[in-house]
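Missing here is one protein chain; the remaining ones are kept as they sit in the complex.
Order as written gives the chain letters A, B and C; numbering starts at 1 within each chain.
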Amino acid sequence: MAKKKLNIGLIGKGFMGRAHSLAWANAGRIYDTEFEPVLKYCCGTQLAAAQEFAERQGWEKATDDWRDVTGSSDIDVVDIVAPTYVHSEIAIAAAKAGKHVFCEKPAAVTYAQAKAMAEAANEAGIVHYLNHNYRRVPAVAYAKQLIDEGRIGDIYHWRGAYLQDWVVDPDFPLTWHFKKEMAGGGPLFDLGSHSVDLARYLVGEIGAVTAVQKTFVSERPLPGEGAATFSSGGNASAEKGHVDIDDASFMIAEFENGALGSFDATRFANGRKNWNDFEIYGSKGSLRWNFESMNELYFFDATQPAVEQGFRRISVTSGEHPYAGSWWGPGHVLGYENAFFHAVYDFLRALSGDGKIAPNLNDGAACIKVLEAAIKSNAEKRRVEISEIG
Amino acid sequence: MAKKKLNIGLIGKGFMGRAHSLAWANAGRIYDTEFEPVLKYCCGTQLAAAQEFAERQGWEKATDDWRDVTGSSDIDVVDIVAPTYVHSEIAIAAAKAGKHVFCEKPAAVTYAQAKAMAEAANEAGIVHYLNHNYRRVPAVAYAKQLIDEGRIGDIYHWRGAYLQDWVVDPDFPLTWHFKKEMAGGGPLFDLGSHSVDLARYLVGEIGAVTAVQKTFVSERPLPGEGAATFSSGGNASAEKGHVDIDDASFMIAEFENGALGSFDATRFANGRKNWNDFEIYGSKGSLRWNFESMNELYFFDATQPAVEQGFRRISVTSGEHPYAGSWWGPGHVLGYENAFFHAVYDFLRALSGDGKIAPNLNDGAACIKVLEAAIKSNAEKRRVEISEIG
Amino acid sequence: MAKKKLNIGLIGKGFMGRAHSLAWANAGRIYDTEFEPVLKYCCGTQLAAAQEFAERQGWEKATDDWRDVTGSSDIDVVDIVAPTYVHSEIAIAAAKAGKHVFCEKPAAVTYAQAKAMAEAANEAGIVHYLNHNYRRVPAVAYAKQLIDEGRIGDIYHWRGAYLQDWVVDPDFPLTWHFKKEMAGGGPLFDLGSHSVDLARYLVGEIGAVTAVQKTFVSERPLPGEGAATFSSGGNASAEKGHVDIDDASFMIAEFENGALGSFDATRFANGRKNWNDFEIYGSKGSLRWNFESMNELYFFDATQPAVEQGFRRISVTSGEHPYAGSWWGPGHVLGYENAFFHAVYDFLRALSGDGKIAPNLNDGAACIKVLEAAIKSNAEKRRVEISEIG
Partner (left out) sequence: MAKKKLNIGLIGKGFMGRAHSLAWANAGRIYDTEFEPVLKYCCGTQLAAAQEFAERQGWEKATDDWRDVTGSSDIDVVDIVAPTYVHSEIAIAAAKAGKHVFCEKPAAVTYAQAKAMAEAANEAGIVHYLNHNYRRVPAVAYAKQLIDEGRIGDIYHWRGAYLQDWVVDPDFPLTWHFKKEMAGGGPLFDLGSHSVDLARYLVGEIGAVTAVQKTFVSERPLPGEGAATFSSGGNASAEKGHVDIDDASFMIAEFENGALGSFDATRFANGRKNWNDFEIYGSKGSLRWNFESMNELYFFDATQPAVEQGFRRISVTSGEHPYAGSWWGPGHVLGYENAFFHAVYDFLRALSGDGKIAPNLNDGAACIKVLEAAIKSNAEKRRVEISEIG
């Protein structure tokens, strides 16, 4: 049976543009779906670079104006990988144009923006997805399954940490990541948003937070020539500018179901590269996962005889595990980009089915609400109820 | 050369009494010291049990009145392993009688008590030691050495967790551990005091804290017949009583040197038995240690070439490592009780030398001050400066 | 600049066919190369299935006769993923037709076959590559770099283990993996060939081996309907057949440079899924790697001060590490299939450059020679020099 063509428009490129391109281009090689994604149109702020990107990644054409994409009658899905501060405007335009939206995280730089884009999406009745990719790591999806099956029981604790070290050097330049208006926040937004999304997915809604933020390096050299990337800040200029976001944010969360959680997000943890780590403790069992060994889930089953209990390293790579059955088999580990394939697959399934996929832009807004509560908590040096935001 | 006899009086017995007895009795087998500790006098609340304990552990005589010990002209050192709420009264009496004090942790159930006992000890000019034993695990002592040598640089983060699970069962009875007047607090006092002591030792003084506490099980069966211990609550009766301490306390700390820290203490972490864990992140390196694999220190050296950096598992068991040289050699791991031997050794050295040993009762009071600030922070739902206490 | 088209013909499909297709189809998205691989022609034993595979994986056309591929004037590279026992015939035909050869491992089921195919390739002057993919895991390539830089010094030991458990069930059917004529051997060939390849790469040539083989289940049900795969044997029939290969092969190797090595290969290690593990011990340092956490290399540097030595976990994911710079950045782990991309990339570079790539079919033959020596050692219950083979 011939597949239905599904025309994708990608807005933004860089690291995430490449990861998304790979997933759209190859989903059909891995999965049975009703749709054949077509890499139709891509957009970058500089036309020549966008064209080069398009050629390499297989996009049919390129533009430097994202409105060309959202406004194109030819496009079914708008995939947004542009910087966070433009997500909202693009997503709203896409939704109003009836395009489905596939959007990188975090949703936006403020709750107001995030809420607006979620509302626009809901109103338009489109399928919308926010790419907190870690939900789609098989080990994380399997953790969710164990929780849903009651294997963990009532949850007492979430302990989340997302630690990196790429800006420890005080001469790492003042890229957009350090500007509140563009990034929303520092690790609180970039990393903490992932942790909060995972916690909402696995534990439940957060009712109140208490947070403390620190900026260890308050002045950084302005960026010079050359691209600044995740692992390299490009050239720094001699002039310095002010950092107006956090270098580290530690937060205690009280979940609505009574669980007590901690969230430590920092870019100043020397030796931790992409240390996205969580522990969940419940009345019947416990879980531990870390992205750097993403194929392993540690499960403690408190219902076994006490004498033989222990955290069990499950290699979440067998055909019975979520997503893993489409890949290489037991012990054949997956990597970072595979979760993007899973996201595309689930998005295609949502289009074929009931249109539901999580997290979506509503989840994105709920997440930003928690982060804004954290900022308020730090500013006012007190516990803040999530309901105070909004 | 004949050794000087040093007469020890032990007040309290149980788990800690046995650990201390072993250390006093065997120190001379391991170390060269000027003193020969003599197990002179021990005290338990029930005479027959105290006598049985004395016989087994080698104490010359036993009493059921601790004032017999502090008042004995024959005693040089009073070792206090009685429940926390009586530490202060005993320590003050011992100090006033000119006895040196070797005391289990935490110092006391309130800052007022802890301060009073520290002041009495200072005034009396005695040698006093508070047994936060984890400082004397070789791997921890080596961590301190690396920090003091500047290998970690400026410290950005402390991440401490002390997790246990022995009271997850809601039918675990309401032993003294759950009563504020006897224990001071729940895991905040029992476990958090260790973490705060380690953080003060390794990172520095804490300036402010923000804490949230939870009690998951607010009513528990009253204890029935039979001894309640760390790992078994003895028999429970049908009647229930009120828990007035925390089951979990999560705290964010701002150190005076600018570091940002987290402290998660709980007895509701299924699968974690004595999970005393810390991570320290600094400008030049990082450290990680966990008591359950107490002989290993993980060290990340950020001054090595980036391409070959990584956390290094150091087996802290060689002759060059603190304390380890007196034991069995490389890769021959030590256990829990060895740290008590090290404490006795250092205490004997302090008696022979300048009388200084840390942590002492002043440290004990400083630690309780932080814990009281945490309780206040939780009660008032706000950040509390340590200087507000006292 | 327009790229040169490079027409690929794939012979065989299944698990490996899919992995290779993905790599050929996407290499251009990741790497700068002179060539654009074109998925031209694929071959499967059943035409309909081959056509379905072609459609899904993007091959232009399909056949059920591999000679159509080797004989096509349109094909530049023949990629062989068919069962091992046909490798030699196909590779020889391809070489004679002047096609470059990219071949799955092990090279062949006998040394005679492997030698013949290597000779044909050498004679034809083609570029030939044998896909022992693990050499191209960044952590393994980085291990090689450390060894070449002298960081390990003189090597004393190789300890290799390749452990799986997929046939522990005695009712797992008698698929081709259990037939000597089709597979060459059991784990000795399937798994041991990888270990021997890694050892030859990292340590050097093997001079003599001493091996013991065991077959724990000597009769298995014949396969019934349904595909037998790595992780599922399909349906079993009631009839049984004879297993004529090893279920486990343990081997001690004496390397020409004096190192002493062990190789344990088995499919009867319950709990080990794809446990490809090695340790290398040398005069200046040591290394450890395991495929199940493939992004990590453990390095012990014996030239550091003794007191701070320890095995260091290097996350081989940064831009400075082999291959990793083309991917996602520090701490963003890679998975199984990425090594296939690296193989394609290096193969394309060899085509652009001096035509050299390792391992090639000569390496494949050298590897099989060692495996045959192991079989002889087991049969004759004695140490066998590799030079006795051939």
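In this text, contacts are C-beta pairs under 8 Å (C-beta built on N, C-alpha and C of every residue); 3 or more make two chains touch, one makes a residue touch a chain.
Bear in mind the structure is a predicted one, so any value in this text is a computation, not a measurement.
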Hidden partner chain, touching residue among A:His321, A:His342, A:Lys369 or A:Arg383: A:His321
Residue, one of B:Asn7, B:Asn338, B:Asn362 or B:Ser377, that touches the chain absent here: B:Asn338
In chain A, positions touching the absent partner: 142, 146, 298-299, 306-315, 318, 320-321
Touching residues on chain C - with respect to the absent chain: 156-157, 159, 161, 163, 165, 168, 210-212, 214, 216, 248, 250-252, 254, 258, 260-262, 264, 266, 268-272, 279, 281-286, 300, 302, 309-311, 381-383
Residues belonging to chain B that touch the chain removed from view: 15, 18-19, 21-22, 25-26, 28-29, 56-58, 164, 166, 229-232, 272-275, 291-296, 315, 317-319, 327-338
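The rule we apply is simple: only the chains that are shown with their structure count from here on.
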Type of chain A:chain B copy interface by residue overlap (half), same or different: same
Gap in Å, rounded to a whole number, between the CA centres of chain C and chain A: 35
Distance between chain centroids, defined by C-alpha means - chain B, chain C (Å): 54
Chain centre separation (chain A, chain B; CA means) in Å: 41
Chain B: positions in contact with at least two other chains: 309-311
